[in-house]
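Could you have a look at this structure, given as structure tokens, before my questions?
The complex appears here without one of its protein chains, the remainder shown in place.
A, B and C are the chain letters, set down in written order, and residue numbers restart from 1 in every chain.
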Amino acid sequence: MKPSKQLLNDILEEVRPLIGQGKVADYIPALAQVPANRLGIAVCYNDGEIIQAGDSEEGFSIQSISKVLSLTLAMTLYEADEIWSRVGKEPSGHAFNSMIQLELEQGIPRNPFINAGALVVSDLLHSRLSAPQYRMLELVRSLACNPDVAYDKDVAASEMQHSDRNAAIAYLMRAFGNFNNDVVPVLGNYFGYCALKMSCVDLARTFSYLANKGMPLGTDTPLISPTQSKQINALLATCGLYDGAGEFAYRVGMPGKSGVGGGIVAIVPGEMSIAVWSPELDASGNSVAGTAALALLAERIGRSIF
Amino acid sequence: MKPSKQLLNDILEEVRPLIGQGKVADYIPALAQVPANRLGIAVCYNDGEIIQAGDSEEGFSIQSISKVLSLTLAMTLYEADEIWSRVGKEPSGHAFNSMIQLELEQGIPRNPFINAGALVVSDLLHSRLSAPQYRMLELVRSLACNPDVAYDKDVAASEMQHSDRNAAIAYLMRAFGNFNNDVVPVLGNYFGYCALKMSCVDLARTFSYLANKGMPLGTDTPLISPTQSKQINALLATCGLYDGAGEFAYRVGMPGKSGVGGGIVAIVPGEMSIAVWSPELDASGNSVAGTAALALLAERIGRSIF
Amino acid sequence: MKPSKQLLNDILEEVRPLIGQGKVADYIPALAQVPANRLGIAVCYNDGEIIQAGDSEEGFSIQSISKVLSLTLAMTLYEADEIWSRVGKEPSGHAFNSMIQLELEQGIPRNPFINAGALVVSDLLHSRLSAPQYRMLELVRSLACNPDVAYDKDVAASEMQHSDRNAAIAYLMRAFGNFNNDVVPVLGNYFGYCALKMSCVDLARTFSYLANKGMPLGTDTPLISPTQSKQINALLATCGLYDGAGEFAYRVGMPGKSGVGGGIVAIVPGEMSIAVWSPELDASGNSVAGTAALALLAERIGRSIF
Partner (left out) sequence: MKPSKQLLNDILEEVRPLIGQGKVADYIPALAQVPANRLGIAVCYNDGEIIQAGDSEEGFSIQSISKVLSLTLAMTLYEADEIWSRVGKEPSGHAFNSMIQLELEQGIPRNPFINAGALVVSDLLHSRLSAPQYRMLELVRSLACNPDVAYDKDVAASEMQHSDRNAAIAYLMRAFGNFNNDVVPVLGNYFGYCALKMSCVDLARTFSYLANKGMPLGTDTPLISPTQSKQINALLATCGLYDGAGEFAYRVGMPGKSGVGGGIVAIVPGEMSIAVWSPELDASGNSVAGTAALALLAERIGRSIF
């Protein structure tokens, strides 16, 4: 059953009262300024139809959602072993920016969706692409069917000014031999990816390939193979929501990825990709109203991978 | 597509060469004696049809697979909040018997499938049932459609003799106020559940309720609700394979639960429950050949939740 | 220079205003009832002279100070290797009852003055003495020159009722093969040692052997050798004050041992042993006013090992 626009509107109104219960990310000024009352949703069916409600065309900082895109790009450039010898596939059981496990496990990050793992993936992209930020932008514009998608340079600059923790993570991996390029330019690219400004509609279209066995919307050239698409969905289901993946699986039952900008992308394999946005976050860093909206949607349309 | 008996046979022959690459659990003598060369599989369709191959009717110690049964039983006896205030829903990122996280997180286990979490669930059963072991046996016999399922008393006694680590875990939770009964009898029940001796056929039948929205095989009385069934599958997908859940999702793509006896149960929601058995384990404690067999089966029949 | 009674009185008056800034131990009811305003000090010179002030003859629960006595007793019964292969000599860097390091370091406690280490020492005593509590009492009465020293049975019983954390520690060590006896009787003895009720005067006399190269007061039979006496003082200096040993060395500059009953014993090797008592503790579990009194005394009499 495709959700109707009315259903999406109903869901947004049902979760709107949750606004006020979370906390907008404030670790960089550029994110702290985002109005807390934004709320949007977009669903992209595999046939290309978009259903949307609320602030679904307003751009926001996708932040960690970009980690799925950089992993995808790396999977098009490297053999599986080249990636998975440098980053694991397991949930971390720790906060997204923790270094404790990274030290105990000799510089091998637990998975590609915590900061350390995404930095290794960025390091991989840096080694093989002459202009990784340009290539990423090209990819995202194509996936989103929107040539206007762009980096938010203020956000990227603000991230770079507050980059000490990520620099520490990258240097620790370098010390363990798991980071091959200079730290600063890789951080620059990484913050660029995080600073991509996209709307719910952009994101729902972009991630359609994960609902459609690796095939991007409106093309007949696969971006990745059906097996790779399943693998990414599997990683999203176990590791996609920071230290809240279990709760998200329990409540929503779809592979998903969140960002501290308040966006969440979720996948119903074979059917649709979904994007929600509401800036206030819970203690794990996931959008409060966004998670609730996805849980309601899953229930109303009877979709869950479980 | 239902797998044919021939397909199951082919898969077993394909993975049989892996025997020798793992290690039979040896922390208690009773388990160390199990012949390493056993290999069996059984698939139970939601319509009740069983397809099986190899040593699929030989009983083995189900060990941690019982943790799903005790959680299910607890969910029939308690409100959700009564359970989830005492045990989390997140992957642990640590070994199944680690106490480090348990101390840092004030005696609240990460999830019901690590030892600490299963001990809390056993404590819950102990508080509300007058004869928890008897009730569990009754439930399992009914689910397996097999009145001969029984506890292996030698295994249970051997576990009790080597119970120091689990005693330490239980006492630590008691110290944090998250364990209400005397430790020794709860351990006794817990080891009993682990010492259930069942075959692949028994297990495939038993776990049919998770493939069928909470409805056990051959009944029209739900054991748990469809929502609860989804919730358990979600927990299995994120936490069911010790510290190897991510890899299992990546390779197999089904919710599952393993035991150190070498068994693994996996679920294709809406279609079938599967049980495999091969005693040799990988470093995470999951059956080497069993995981490989499930990965092949998933690929051959084109089933994955992702 | 021997401190005069006047000096001790002055010091007590100077530190008395600190009462109110700490917190009486409340993890067992028997300790929580101790009046917070008690303050006493006693100095025992190597020539036997006692100088004292304040509540110096009122008995209190010596708690962890007993860990020095049980180590000493073990050193009279075992070869060095038999002890130091089972417990380390290094500061822990963690709270006194933490299990994290114990798990990471395979059940070998960092030193004999954290709970885990003292439990190993109690296990050693249990293995070699037929009546360890009786032998300990005999030793302490002799060292204190006071046949009335006794166990406070209410405190010991209260400890036993709240023994879950220590039971967890002991069982974890058993699981690692570093605990040889049944847990419960060893805990019983351990809590007995902790529940010894002694005054500052008793304690200053008792620990005179550490100021006098192993020779107890009023005897010419050494309890331990001069080398062993130095070794214990060295362990006290690095590990004697829980996770506050560095601060104590910095401020006081003497080997010492504290207990959560509010007592602290300190040694000036070659000259004197000192005991102070004030029940309110700082965050590390050390007496606030007691530490301040020792710091003042060290400064006024110009004594420090540094």
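FYI, a contact is a pair of C-beta atoms (placed from the backbone, for glycine too) under 8 Å apart; a residue touches a chain by one contact, two chains touch by 3 or more.
Predicted, not measured: the structure shown is a model, and the values here were computed from it.
Across the entire complex, contacts from the unshown chain go to A, C.
Looking at C:Gly192, C:Pro255 or C:Gly285, the residue that reaches the missing chain in the full complex is C:Pro255. Across A:Asp26, A:Glu49, A:Glu103 or A:Asp148, the single residue that touches the chain missing here is A:Glu103. Residue-wise, the contact with the chain that is not shown comes from C:Ser92, picked out of C:Ser92, C:Ser122 or C:Thr206. Residue-level contact of chain C with the missing chain is found at 88-94, 101, 110-111, 229-231, 233-235, 237-239, 243-247, 249-250, 253, 255, 269, 304-306. If you put the missing chain back, the residues of chain A touching it would be 98-100, 103-104, 164-165, 167-172, 174-175.
Operating definition for what follows: only the chains that are shown with their structure count from here on.
Of all residue numbers used where chain A meets chain B, over half belong to both copies. The two sides are thus made of the same residues. When chain centres are taken as C-alpha averages, the shortest distance to the whole-protein C-alpha average belongs to B. Farthest chain from chain B, judged by C-alpha centroids: C. The geometric centre of chain A is 55 Å away from that of chain C, both derived from CA atoms.
Chain C has its Cα centroid 48 Å from the Cα centroid of chain B.
Chain geometry summary: the mean Cα position of chain A and that of chain B are 32 Å apart. Listed for chain A are no residues, as none touches two or more other chains.
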